[in-house]
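What follows is a structure written as structure tokens; I'll ask about it next.
Rest of the complex left out; these chains stay put.
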């Protein structure tokens, strides 16, 4: 992937400002950008959402297909989560098979949802050992101004909360008919931080991400669990950074959850 | 799927109205907004009935890989991609043969409209992402792409405007929806024109058409394209006049679209709104039916 060389230059300003505790857009270090969630926007999707987080925009849609269960889990359906980084979002995203970056984002969002047991996989069983639903959560980065992890996580959850489960007859999905809404047991949300110098900042812009040495994501649930961690990039973080991130994450996710 | 005694669908009723209440020469509602993506040189969001498409233009920039560069003109690379959830069955994210062919013909349809010779050894990348669909997505993508190219400030001879015409149950109709495309005798014919010169830049067809039917369909298409083109121009004009644009002009170093004066001479369409789908009217969006 090519890169905007100017970004590196501007990133130094981020570092300088943060030394005085300031962000270029005047936010506090633990402050989210303005968040807008639009739901149920596409008819062909069983559930859909568009998330606007500052200038970052991500779209998510849910489709249910019939599949066969894993032999060792005959009565459980499953989900599959993916984000594509397409040139709409950035001149530096390229066409082609999923990049390493998109695979990491996809898997971290997937784990946050899957490991919190947000979706009751047994409810996705249609006929034990024979047919189960596979829920596909497909996300597209539409505008990239940093923190695609959180924007994707919110979009995925928003699309899931609205998702309708297709009606099945004669072992086939009946197009356009639904047996009801998917019920979520938990609402896990990711909160992602950048470490710049010795400071951890929440919800980085693209410019801030350019200045970051390390990235850290925490998924939290409404019943006070963390359901996923992911440290990224070549820098390191400290235990204190993690503790602080967890505290902020609980607070932040609680606010976001109200908007879902 | 079909039971034998299934009632025969009436695609055009005695009042001349179609399944969704449209007249035979009436397109579904179209809304066009230019300049919606901050990281793109140019962009366009277009809703056309249930179809929703978002187009970005990146470049002109160096053609890569280098051996593909043309010293006489820019390459125009068009990518048509359907979101996985934009169709009734989930679309496999890997592009199929249909995606590749549509990308090819849509890219070729745009080439003549752009002064590619201004940018030797460069490439202009157009990406059209279909977010929801219901027949006619390539016409929607192409129409939006031409607006996005203009929004990118790339010099153009004319806009490219597209629509599909065809036949259901013996009647020539414009802008077929999925139900109509599934008619037993359905014909689908996507067309794109540079309407100033009436040049055909895209023409495809599937089905069994007589010469007479083709002539009739072509005439309907030309008329329809005139209306759609006004919406393209209106969207560009709105972008140019918008506050955001003015502010951006002052603050940003980004190359901004110059007012494409030849495109904006005509006034906006003043048409009666007559539509079934509950559609919000927003001041800044163009509509047609």
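Read from first to last, the chains carry the letters A and B; within each, the first residue is number 1.
Criterion: contacts are C-beta pairs under 8 Å (C-beta built on N, C-alpha and C of every residue); 3 or more make two chains touch, one makes a residue touch a chain.
Remember, predicted model here, so these are calculated numbers, not experimental data.
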item: Formula for the whole complex, using the labels of the chains displayed; value: A x3, B x3
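Quick note on the criterion: only the chains that are shown with their structure count from here on.
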item: Cα-centroid distance, chain A relative to chain B, in whole angstrom; value: 31
item: Touching residues on chain A, where the partner in the complex is chain B; value: 41-46, 48, 55, 59, 61-63, 65, 82, 84, 86-91, 95, 97, 136, 138, 140, 142-145, 175-176
item: Chain B - residues contacting chain A, complex; value: 37-41, 43, 50, 52, 54-56, 58-59, 61, 79, 81, 83-90, 93-94, 125, 127, 129, 131-134
